[in-house]
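Excluded from the complex is one protein chain; the other protein chains are retained at their positions.
As written, the chains take the letters A, B and C, and residue 1 is the first residue of each chain.
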Amino acid sequence: MQQTTALTAGKEDYPPGDFVIWIVIYAELLAFGIFFLSYAFARSQNVELFNASQLELNRTAGAINTLVLITSSYFVVRSIAAIRENLQKQAARWMWAAIGLGSIFIVIKLFEFYTKYDEGITLSSNTFYMFYLSMTFFHFMHVILGLVILTIMATKIRHGDYTAQEHDGMETGANYWHMVDLVWIILFPLVYVIR
Amino acid sequence: MSEKFTKSMARNMFYGSAVFFFLLFLALTFDTSKALPERDNREAITTEVARGKTVWEENNCVGCHSLLGEGAYFAPELGNVYTRFGNSEEAIIAFIKSRPQDGIAGRRSMPQFNLSEEDLKAVAAFLKYASEIDAAGWPPTIEG
Amino acid sequence: MNQPHNESSVSHRGSMTLRPCTLVWLALVGLTLAMLVVGKMGLSGGNVVALLLVATLIKTQLVADIFMGLRQSRLLWRMIVTVYLVGVIGLIGLAWWLGNV
């Protein structure tokens, strides 16, 4: 129905990708949102503990991971831009680069988890760490799922499954990945920086 | 819904979320099993307590009472009965023993189970063990 | 607003100018680095938090509009995200204020 995106003057009825992914995105944003607000209001009850524990986090690792995810998202955008011009090879390259960055996120995050694990910190240590570990682990699982989706997309690009005319599936997966990015953009200042 | 909404994507969403959230649940379960020794009073589980749990189960106590809030709501909560009875296993035993065979006219009554001395001691020990589980401050009052 | 044709954010605009998505990416990187500096300095206080939250709002809205392509879709779908972002980030600010005042 709305294949000709670029030249139609009016707005699209639906956002890019399969609409199902938007149901997922809205639902996930809701879940994360409640988590964020629970954190924020739990913090307001116990500012000292949160401020003290926050200093024990590795802000540099968090910031690097933000840059990594933002850049990865950007690469996915470029990959779709390439597909829109039927440049399959380029698209695949961008996509694999995005996957590479996503993997870096995983490595850095695992390093952070490991440091905390090594210090004997668990979900039951205190309220701050309960939230920190819950939210970042929940997000971490999203990154892993996102990487699986991106990998599927990268192989499909190679197989020539996406073209300038037909790449709905790619926009669907890409938007999941952007959602993962978007959530982290809020999570990073909330947990690592704001005090 | 227009064709912007395809069945194959809906199917992917279903399988994706099923697997994703089950794995997440397993991860949390793993952490829970690591954290439980701190809370579940497992060092108090003697053979007597274990026997008490069997007595509890084989007389279907949960068919009237609740234990840590779960069960029926016909008779009092027993998760804290040990403390409610003045930290006394004897009081629990005496109560169970003294139930009249034919009940109390017009009122709810606990059946007389004719438990052996050994079983009585065991079930009281079990209830003491249960009362010492760290249930995050529940129940709200001594009355359960 | 009155562009002759509503060009897709990610489409090729020729090699001389940067793509919008590249500009967005640069903005995101810049704001993140600024946040890191704030974090490293351990700054706090109402103004700092307000700035951080505004930066977060700008970043997330850029991702939603340009990366996710919501700018092209019907207002409803875009507004759900915008309202969500304003709501969540605003309430985070409120919670901070409740805790620190």
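One rule holds for everything that comes next: contacts are C-beta pairs under 8 Å (C-beta built on N, C-alpha and C of every residue); 3 or more make two chains touch, one makes a residue touch a chain.
Operating definition for what follows: contacts and distances are computed from a predicted model.
Here one chain is missing from view; checked against "Cysteine desulfurase IscS", "phosphoenolpyruvate--glycerone phosphotransferase", "Nitric oxide reductase subunit B" or "Molybdopterin-dependent oxidoreductase", UniProt names that protein "Nitric oxide reductase subunit B".
Put simply, the hidden chain is in touch with A, B once you look at the whole complex. Screening A:Val47, A:Ala61, A:Leu87 or A:Met130 against the full complex identifies A:Met130 as the residue touching the chain left out. When the omitted chain is restored, the residue from A:Ile23, A:Leu87 or A:Ile106 that touches it is A:Ile23. Interface residues of chain A with the unshown chain, by the touch rule above, are 20, 23-24, 27, 30-31, 34-35, 38, 123-124, 130-131, 134.
Contact between chain B and the unshown chain involves residues 1, 5-7, 10-11, 13-14, 16-18, 21-22, 24-25, 28-29, 31-32, 35-36, 39-42, 45, 49-50, 53-54, 56-64, 66-77, 101-109, 111-113, 129-130, 133-144.
The rule is short, and it goes like this: only the chains that are shown with their structure count from here on.
One simple way to say how far apart two chains are is to compare their mean CA positions; for chain A and chain C this gives 15 Å.
Touching two or more other chains at once are residues 13-14 of chain A. For chain B, the set of residues touching two or more other chains is empty. Contact residues on chain C toward chain A in their complex (touch as defined above): 5-8, 10-12, 19, 21-22, 24-25, 28-29, 32-33, 35-36, 38-40, 42, 44, 49, 52-53, 55-56, 59-60, 63-64, 66-70, 72-75, 77-78, 80-81, 84, 87-89, 91-92, 95-96, 98-100. Remark: chain B residues 1-6, 9-10, 12-13, 16-17, 20, 23-24, 27, 31, 34-35, 38 touch chain A in the complex.
Interface of chain A with chain B (complex): residues 1-2, 13-14, 18-21, 23-24, 122-124, 137-138, 141, 145, 168-169, 172.
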